[in-house]
Each structure stands twice: as structure tokens, then as C-alpha cells.
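All protein chains of the complex are present and in place, except for one that has been dropped.
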Amino acid sequence: MRRIGIVDTTFARYDMGSTAEDELRKMGTGFKIIRRTVPGVKDLPVAAKKLIEEEGCDIVIALGMPGPKPIDKQCAHEASQGLIMAQLLTNTHIIEVFVHEDEAKDEKELAWLADRRAREHAQNAYWLLFKPEKLRKMAGTGQRQGFEDVGPIEGKSGMRH
Amino acid sequence: MRRIGIVDTTFARYDMGSTAEDELRKMGTGFKIIRRTVPGVKDLPVAAKKLIEEEGCDIVIALGMPGPKPIDKQCAHEASQGLIMAQLLTNTHIIEVFVHEDEAKDEKELAWLADRRAREHAQNAYWLLFKPEKLRKMAGTGQRQGFEDVGPIEGKSGMRH
Amino acid sequence: MRRIGIVDTTFARYDMGSTAEDELRKMGTGFKIIRRTVPGVKDLPVAAKKLIEEEGCDIVIALGMPGPKPIDKQCAHEASQGLIMAQLLTNTHIIEVFVHEDEAKDEKELAWLADRRAREHAQNAYWLLFKPEKLRKMAGTGQRQGFEDVGPIEGKSGMRH
Amino acid sequence: MRRIGIVDTTFARYDMGSTAEDELRKMGTGFKIIRRTVPGVKDLPVAAKKLIEEEGCDIVIALGMPGPKPIDKQCAHEASQGLIMAQLLTNTHIIEVFVHEDEAKDEKELAWLADRRAREHAQNAYWLLFKPEKLRKMAGTGQRQGFEDVGPIEGKSGMRH
Partner (left out) sequence: MRRIGIVDTTFARYDMGSTAEDELRKMGTGFKIIRRTVPGVKDLPVAAKKLIEEEGCDIVIALGMPGPKPIDKQCAHEASQGLIMAQLLTNTHIIEVFVHEDEAKDEKELAWLADRRAREHAQNAYWLLFKPEKLRKMAGTGQRQGFEDVGPIEGKSGMRH
């Protein structure tokens, strides 16, 4: 049975980890979910790597909600670099799900966005693990997680499948 | 017996290392504390890694107080990147506790903030090591270290536990 | 038979992966193409590394189309750092083909640019793998991928070959 | 006998390497100094790592004087990241001593600053190697290298030693 890790933070203002778990369970079966929670986004990289190397996870979803200040942006940047390095050191995908507080116009939209993005990235994680051909067919189609998809651009096209 | 490393700097203007040590001792027993002090925040990453690999620490608290100038911000950024890399190379959490001098309106508030943040992150370190389920229950609840928690946002919720 | 990996994203708004594949097939034979699609540019580094280490690819073309916002620029920056690290950890070239949405004045030009750049970098990948002396002869000649080549500058010259 | 590496640059406008060496010899005995000079600050990381791994140095002092232009600042940033990585790969401290040309109001002050900072960091290196308890007692006391120490802030204190 495959293992999917979910790691989130106490800093986030919405329980995106539980949302991702809920969505995964709607997607299918055949996997076990292992959850961890850390203080902030900069604690995510090593937590994700430990889920992979110590708990045998085949993929990890790492969720965080960086604040609106410049220092928060920098923390998110450092966390993203760490998550990429963690993936390179383990040859395992870690799906980063960050929702910046200032992406939404108010708290209600922020909650909606966090919920939606967590769900759409949970779907991405599921497909990467179980149905990579599903993503393959969506190549170059302008998918977005949270806000509406922008779609493909018109114009001279390479051959499509 | 578990080992908790504490590393701080001579650059900082408040003895956050001793504060963290004091808070840890209030939290419980069953651990030994090993302390180191380095000149500045950029010396923290290797010091933390040595505490883990040479002194057998199971977790490290790394404390620093970057100055208010752009070069200080850049040093803090480089130090943070290094602390994340040190964690990835050791599969061990290093809790970064940085207090930027310009976060507080005067020296009195700065001292209060440094004390408070060091204590709250010492609690995070303790929980990560001994009671991860405690953090797990605080997922997505808007915790902050130092200033007041912002709390969770209202709105459509994933399922909570 | 050599193996060329192609990895692109569902975030991109043009199917650059298929364009690259089409161009490669026009260049010659003697290679097998292995394709993967991931959600966004930050998922490219580990996907490329897996193509090299798990699928035996001798070179990889990684294609993405970062959006126009500052956060998109930062994602592209993190992805580029990761792609360089992936190359260093595998001693294998990964040709990055990024087209920023704001490089073109409208969607029509964007489609043209994405198509053109993907093709010209597919040629670079082919030459790196099969005809490195072809690139060697173009050293210092101001080649660009997509928009027109700027060409070499006039002036006192080192000896040319 | 312990070995202390000193590496500096031809780019710097003051012989900080010799200053550091002079200060070390005033501090005590029981160590051998090994010196290297490289073109610029970006050449320092590998030079420091070679001093550690090929010459057996127990600590290294890396000195540079970045220019005042944005590109110089970026070079210094890249060099600092490299120096931190070199430390993490060797579990050995490398004390970075950078003096930015625009930190001083004129050349006379710049020379004074370069001399003073090199000396104070040479002291840090000596203490890290031979008397770590000396640094331990200065934790949180607002030490600066070059310009005057800012000292500790007043306010509610953790327990001091």
C-alpha cells in the first residue's frame, strides 16, 4: 500500500492539512495517509524529508500560509528552496501548497482559496502517484490551483494528443 | 536521555539562549541541554549541525537577533537557508528563533519580544521532540511566536479533529 | 539508443513539450523520448532528476511558462536553482526552457514565442547530446532562443576557429 | 598542533589576511597558520573547503572587501551562501570577514574598519577553536566587529550566567 505524507503548520490560519486529507479520501483508496504538523513553513522541508525517509512516504503534500509582510515572503522563499532540495535528495515529489494571506481580498475568500487550493493540489498528488497519464493529458492547458484555470492560449500549436 | 542543543550569538542583544533553556526546564524533564555560542547568525548553521552530528542532539534551537540594516536582513536570509540545509543533511529539526531589531518599537519591547519568542519556540521544540500530537492539534490555528496569535480564519472548514 | 527526457507543466498555457518532441523528431533519429508532466515549474527539478536516474535519460528538456506576477517570478527563480542543482547531482544537462507570460505583447505572440523557443532549445539539446562541435562553433555569436539572434559584437577579436 | 586557515583576495583593497595573521599571533600559540589568496570573494568558498579538507585546517578565516555596486553586493551574497555550504559539508567553522567598501565614509575609515574587523574576527576564530567558553559568556551582549559594540538591551532578562 502506498503512503502519502501530509505536513502542515500551526502558523497557517486554515486547516489545509485536513482539507487535503479529505480530498484524497474522495479520490480513491489504496494508500495510507501519514500526517505531521510543524510550527512554520521553514520547518516543512525537513519534516517532508523525514516523512519520505523515515516513514516511507511515496509523495508528500506540504501546506503553509505565509503572512503578508516582506519577512513572511522571504520565509516562504526559503521554505520553497528547501522543499525543492528535499525532493532532489530523495527523488520524491513534494507538492507545495502555499496560500499567501494577501492573495485574497478578505478572510472569507482566504478560507475559500485555502480550501480550494489544498483540494486541487491533493488531486495533483494523487494523479502523480497513481495516474500520471492524467497530468500528461493536461500539459500546457493553463491549470491553476484555487482561482479559476486560465486555459491554453490560442495560436500556432505544436501537435496535441 | 534525549539531547536538546541550543546555539545563540554574541551579536544578539538579549540572552535568548538562556531564556530558551529556562523555558525548556519548565516544560519537563528527560533531556540534557547542550549549549554553544557563535559570533553571528551566519555561524549558526554549522554550529547546529555539529550539535546534531558530534554531540548527538535530537533537536536544536538556533537563536539570533539580526540588525535593522539591509545587509543584516541579507545575513539573516543566508543563515536561514543554511539552517534549512543543515536540517536536510541531518534529518533533524532545527527551530530557528530570529528576532529582527526593527520588529519592536523600542528596546523595552525588543527585550519582551525576544524573551517571549524564545520561550514559545522552546515550547515548539519540546513538543516536536516529546509531544508531536500537541502541534498536530494546533494545525491551521494561526499561532504566532512573540506577538499575539492571530487565530484561525472563519469560513468553510475542512473537517477538524 | 540514447534517451531524451521531456518534462513540462499543466500550468503552462502552450503545449511546449509536444513542440519540443516534434522538433527533436525532425532533427534526427537514434534516440527515445520519455515524457512527464507535472503541475508547475517547481515540480520540474525532481521530475527531471527522476528521468535521469530512474529512466536513464542522457539529457532532459524542462519546459515551463511562469506567470507575470512577482510570486510567479520567484517560483521560476526557485525552479531554476533546483534545475541547476539537479544537473550538478547527476552530471547531466537539463535544458531549461522558460517562457515568461510577460515577454510577449499578446497571446498570439506568446504562442509564437513558446513554440519557437521550445524548438530552438530542442535543437540545443540534440546538439549537446549528438553534435557538441556544432555548439562549439557558435561560441560567442549572440544566439537567442525565440526572439531573433543578436549576433556577435564587432571589435578587437580573440582568434576564431 | 591545530591548523588555522586564512584565505583572502586580490580584489580587496587592504591586506586583511596579514592583519588577521598578526592578531592570531598575538592571541596565543599552539597553532600553525596556512594562507591562500584567490582573485575575488566568489573564489573563497572552495578555497576555504580545500584548506579544511586538503590542508587539515580546524577553522578558516575568509576575508573579502566587496565593492559598492549592486553586482558587488550580489557577489558577496553568493560568496556568503557558498561559505555556509562549505561549512555544512565539512562540519567546520569558516569565519566570514567581509568589509563592504560603502560601510566607511572615506578610505581612511575603510582601512581602519578593515583592520579592526579582521582583528576582532581573528579573536572570534581563536576563541571558537581554543576557548569556546569565552564566546559562551558573551552570548546576547551585542558584540560588533569593527564599529563599536552596541551592547545588550535593558529589560526583563532571562537568567544570566
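The letters A, B, C and D name the chains in turn, as written, and every chain counts its residues from 1.
One rule holds for everything that comes next: contacts are C-beta pairs under 8 Å (C-beta built on N, C-alpha and C of every residue); 3 or more make two chains touch, one makes a residue touch a chain.
Nothing here was measured: the structure is a model prediction, and the numbers come from that model.
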item	value
Sites on chain C contacted by the missing partner chain, in the whole complex	77, 80-81, 83-85, 87-88, 91-96, 100, 121, 124, 128, 132, 135-145, 150-161
Touch list for chain D against the chain that is not drawn	8-22, 35-39, 42-43, 45-47, 49-50, 53-54, 65, 71, 74-75, 78-79, 81-82, 85-86, 89, 107-108, 110-112, 115, 118
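Here is the rule we use: only the chains that are shown with their structure count from here on.
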item	value
Chain C, residues touching no fewer than two other chains	none
